[in-house]
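A single protein chain has been omitted; all remaining protein chains appear in their positions.
Coming up: chain A.
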Amino acid sequence: MTARRWAAVAAAALLATAGCAGGENDAAGGGASPGSGGARGSGPVTVLAAASLTESFTAIGTRFEQLNPALDVTFSFGGSSGLAQQIVSGAPADVFAAASPATMRTVTDAGDAVGAPVTFARNQLVIAVAKGNPRGLTSLSALAGPGVKVALCAEPVPCGAAASKALDAAGVRLTPVTLEQDVRAALAKVKLGEVDAALVYRTDAGAAAADVDGVEFPESAGAVNDYPIVALRDAPNPAGAAAFVAFVRTPEAQQILADAGFRQP
């Protein structure tokens, strides 16, 4: 009887762990829909883009679809480093827009890009605080004060690299309570009130202006992020990829980016 019970338990354990692992891979991996190829300049275009581009690229994508009714843009937003790793591992995608040249280099070094990436926008950091700045945090050094809870991005993610650059420039040493996997996750912790401040891009603070205030600080000028975009070698829809990359550099798309708070390259 015990042997049978153990067999049942082992089977249940296998099922349970297999099920859980699968589910979390799905959650973490993001859902890029594979393109089916198709005719020249038509069909789906899959764009993997940095989390900080969520609002502006969604707007650009809508406009792009209006101008090119045959094309259908699908976005997958996430931390640039994670997206770069997905591309290198063979995720079916047409275009990659990263928040830093370093994460883009992962893709170009692996030979997964077509041509050289083009910088299409610039961004810099602000201190995101709760609406009205209840703790009066106005500088980087204030973040190192006692009892101030700070969320940063993890070092591999562009906003994390920029944050440590800015903190170094200011000579501020602080211990964050958490290192988040992308800039939006760090921002969410401010919105939820779980942390007092986070270093995010000014565009992210702008997109969440209803809940957070963005405090500018001088050291951010030394940690400006360039956003490169590139069409991918294994793109299921190369014509659509080229069309989207070209569209992002048009004055119309640049205006959408500028409205969101991005600077021109």
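By our rule, contacts are C-beta pairs under 8 Å (C-beta built on N, C-alpha and C of every residue); 3 or more make two chains touch, one makes a residue touch a chain; residues count from 1.
The working rule: contacts and distances are computed from a predicted model.
*Asks:* For the chain that's not shown, choose its UniProt protein name out of "Molybdopterin synthase sulfur carrier subunit", "Molybdenum transport system permease", "NADH-quinone oxidoreductase subunit I" or "Transcriptional regulator Spx".
*Replies:* Looking only at the record, the undisplayed chain corresponds to "Molybdenum transport system permease".
*Asks:* Among A:109, A:168 or A:194, which one is in touch with the chain left out?
*Replies:* Answering carefully, the residue with contact to the hidden chain is A:194.
*Asks:* Taking the entire complex into account, which one of A:62, A:89, A:138 or A:264 touches the absent chain?
*Replies:* Candidates A:62, A:89, A:138 or A:264; residue touching the omitted chain: A:89.
*Asks:* Taking the entire complex into account, which one of A:73, A:129 or A:157 touches the absent chain?
*Replies:* A:157
*Asks:* Who touches the missing chain here, A:180, A:213 or A:226?
*Replies:* If we include the chain that is not displayed, A:180 is the one touching it.
*Asks:* Under the stated touch rule, tell me which residues of chain A contact the chain that is not displayed.
*Replies:* Touching the missing chain: residues 2, 5-6, 9, 12-13, 16-17, 20-21, 23-24, 27-28, 79, 81-82, 84-85, 88-89, 149, 151, 154, 156-157, 176-181, 189, 192-195.
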